[in-house]
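One protein chain is absent from this view; the other protein chains keep their places.
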Amino acid sequence: MGISLGELAVRFGCELRGDPAASVDRVATLADADSHSLAFVANPHYRRQLASSRAGAVVLDAASAADCTAAALVCENPHATFARIAAVLHPHPVAQPGVHPTAVLAPGARIDPSAHIGALSVIGEGAVVGARVFVGPQCLIDEGATVSEDVRLTARVTVCRRVEIGARTVVQPGAVIGGDGFGFALERGRWIKVPQTGTVRVGADVEIGANTTIDRGAIEDTVIEDGVKLDNLIMIAHNVRVGAHSALAACVGISGSTTIGRHCMIGGQVGIGGHLTIADKVIITGCTMVSHSIPRPGVYSGGIPLEEAHVWRRLVARFKRIDSLATRLKALERHTSRGPDQEEQDD
Amino acid sequence: MGISLGELAVRFGCELRGDPAASVDRVATLADADSHSLAFVANPHYRRQLASSRAGAVVLDAASAADCTAAALVCENPHATFARIAAVLHPHPVAQPGVHPTAVLAPGARIDPSAHIGALSVIGEGAVVGARVFVGPQCLIDEGATVSEDVRLTARVTVCRRVEIGARTVVQPGAVIGGDGFGFALERGRWIKVPQTGTVRVGADVEIGANTTIDRGAIEDTVIEDGVKLDNLIMIAHNVRVGAHSALAACVGISGSTTIGRHCMIGGQVGIGGHLTIADKVIITGCTMVSHSIPRPGVYSGGIPLEEAHVWRRLVARFKRIDSLATRLKALERHTSRGPDQEEQDD
Partner (left out) sequence: MGISLGELAVRFGCELRGDPAASVDRVATLADADSHSLAFVANPHYRRQLASSRAGAVVLDAASAADCTAAALVCENPHATFARIAAVLHPHPVAQPGVHPTAVLAPGARIDPSAHIGALSVIGEGAVVGARVFVGPQCLIDEGATVSEDVRLTARVTVCRRVEIGARTVVQPGAVIGGDGFGFALERGRWIKVPQTGTVRVGADVEIGANTTIDRGAIEDTVIEDGVKLDNLIMIAHNVRVGAHSALAACVGISGSTTIGRHCMIGGQVGIGGHLTIADKVIITGCTMVSHSIPRPGVYSGGIPLEEAHVWRRLVARFKRIDSLATRLKALERHTSRGPDQEEQDD
């Protein structure tokens, strides 16, 4: 389905430099694009590829437009504009409303007639599936769960009982929303399971990645606010709250009862302890351990980049003796009649 | 279903301070509780909320009871007692014995008549499902696997062939028990798969979290002993043994052939190398790398808490030059006629 550049410029508020009658029908990288492809430049780093690109048109900002020999769709935020145009050029395959004959519906499930329920999906008693919801194959929406309008459960998604999912949220395969929280009481060396009587409330416009798990609350609910984006293989423990429009990269783990602020960005493999509070607009770089609350916005780190193994071994050996280093330095300071710094007097 | 405080006191061995005829029908937090709710105080930190709580009754210990204006169920271990009462107030929905018509049973599967087999579950040839087992929707119990009495596979659990699961064990959705171990022989730069001929034996009263994976043994079996609690997204490699009543938080990875002792507690995202032995009663805090065996009980750590990024970058830069620091210190010691410490003489 080709779309003319003129139409794109009007619909997406771009300034067009080029022939409005020319059209594109797919997206491509600058390097791979042909005359029917739309590419984009969001990072000035790629600007130098503009000269050699055969793209039919390029979405970019005014600063990059000077280098563009192809037709240019000039806008303020090329990445966002490109995302919107790509969604038009590459729409999801249209799913027919209706229930696949192999899906299993409890008698009391309420399915909007405009929803699509895929092959071998199971909808439990009292579950509610809203308008235009897409439930792919092999999903489970368990008893009493609510899935709001325009949600997309791509395939093999597990929505446990009483979980609520807000409008337009997208869930990738293998995600588990509402498994029991990890709650046990210790009694003479044995663990006694604490029933997890809360549930999970997922807001609108959320994305949940493949094989990510979000546990139900122990008593109150686990909450994922509107617009949150969760990558794959993330663990959200019971009673966590993730603030609106925060984005978490893959393999992040958040322990129980921690609150993440709004508009946070959390890098891959970050581990966050329990019962902490992270302020709004906090950025945490990858592989960081967070063991205390973060009361102020800012960028935080805790990972140490690698070295060749023999160098690293030596660094670690020195680190393990850093106490001796400090002690010897203090002795030397005394010896040379220089007192230790104020900071060191509590040693 | 309301239960009188008098009955709770008798059944759970508490001293009741309050009206035995009053009743509660759900659990709640101190802050949210109403007159029909039961709350608890296990952590003295929450004691100050007692005065303002509207709870119908509170489970707590004698030390906290003095501050309690509501009815008090006084006991030694409030968390454990609360867990037991909550299980009575919030029982699992009763599952009818029997096999859902859409479940697929191999002719030679042996299903106890009191077991529940959910929609679209598959039970393989020779598999055995014990009394009162709950198999939720979309589970797989593959050929020759054994699931003992009162086990609960919540939904979409994969139990691979020949795996054994002990009584009362609970498995959350997405868990995979008995996938092939990661065993390959290297030959001229190519990997040759080593058949994984062992299986997994899971004990009684175990909990296995959502999307956790436990690999089958290479030759002998992978073993999870009685009472072990595994959180979500944990990786247990082939031939690992996890000792009884140990609890592992989310995202822990344990490499092949490692033995974890009994009554251990392992924090989130801990990584444990292969062929190691961890003693009983070892506690490892989150984000720790374990690269050697731990022969003695104790608390072990290895994670460094985060800093603001600009501070952290400076710390890392200094750390990367710690060798130079040590060398310069030694030179200075020589210069001031102080010999290096004994510890440093092997440098």
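Some observations on this one:
To keep things simple, chains are lettered A and B as they appear, and every chain counts its residues starting from 1.
The rule is short, and it goes like this: contacts are C-beta pairs under 8 Å (C-beta built on N, C-alpha and C of every residue); 3 or more make two chains touch, one makes a residue touch a chain.
Predicted model only: the values in this text are computed from it and were never measured.
Check A:Glu7, A:Asp112, A:Glu187 or A:Glu333 against the missing chain and you find that the one touching it is A:Glu333.
Contact with the chain not shown here comes from a single listed residue; of A:Gly124, A:Gly144 or A:Gly174, that residue is A:Gly174.
Considering the whole complex, the residue from B:Val176, B:Ile224 or B:Ala247 that touches the absent chain is B:Val176. Residue-level contact of chain B with the missing chain is found at 104, 120, 122, 138, 140, 142-143, 156, 158, 160, 174, 176, 179-180, 182-187, 189-195, 197, 211, 213, 215, 219-220, 233, 235, 237, 251, 253, 255, 269, 271, 273, 283-285, 288-292, 294, 298-302, 304-305, 307, 314-315, 318-319, 321-322, 324-325, 328-329, 331-332, 335-336.
By the touch definition given at the top, chain A reaches the unshown chain through residues 26-29, 32, 42, 77, 79-80, 82-84, 86-87, 90, 93, 100, 102, 118-120, 137-138, 154-156, 170, 172-174, 207, 209-211, 227, 229, 231-233, 245, 247, 249-251, 263, 268-269, 286-287, 303-310, 312-313, 316, 319-320, 322-323, 325-326, 329, 332-333, 336, 338, 340-341, 343-344.
The working rule: only the chains that are shown with their structure count from here on.
One simple way to say how far apart two chains are is to compare their mean CA positions; for chain A and chain B this gives 25 Å.
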